[in-house]
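Of the protein chains in this complex, all but one are displayed in their positions.
Then we have chain A:
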Amino acid sequence: MQYFKVTLIRSGIGMPKRVNGILQALGLHKRMRTVYHPVSPDIAGMIFKVKELVAVSEVDYKLSQKEQHELRKPPKGYYVEIPAQEAGRI
């Protein structure tokens, strides 16, 4: 299934009520928030209404908010060794 990956890159502050309403309906509550919506004419129409404020790409996966957040995390700087026996190398 194809999805629209929509990120709010420009704030909706000061825009008409209808524009802000569409942002709320899409789940874009603050800047840099990314949401996934299935490709459909009604979602496309909503994105079209706020095209100056968002970045859109078509993807074939959907990430939850938690998974999306994990992508932004910096690397931990360390990793835990697995014993060779457990890893199946012996």
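Here, contacts are C-beta pairs under 8 Å (C-beta built on N, C-alpha and C of every residue); 3 or more make two chains touch, one makes a residue touch a chain; residues count from 1.
Note that contacts and distances are computed from a predicted model.
One chain of the assembly is not displayed; among "Elongation factor 1 alpha-like protein", "Large ribosomal subunit protein mL60", "Dynactin subunit 6" or "Succinate dehydrogenase [ubiquinone] cytochrome b small subunit", its UniProt protein name is "Large ribosomal subunit protein mL60". Listed by residue number, the positions of chain A touching the unshown chain are 2, 4, 10, 14-15, 39-41, 44-45, 47-48, 51-58.
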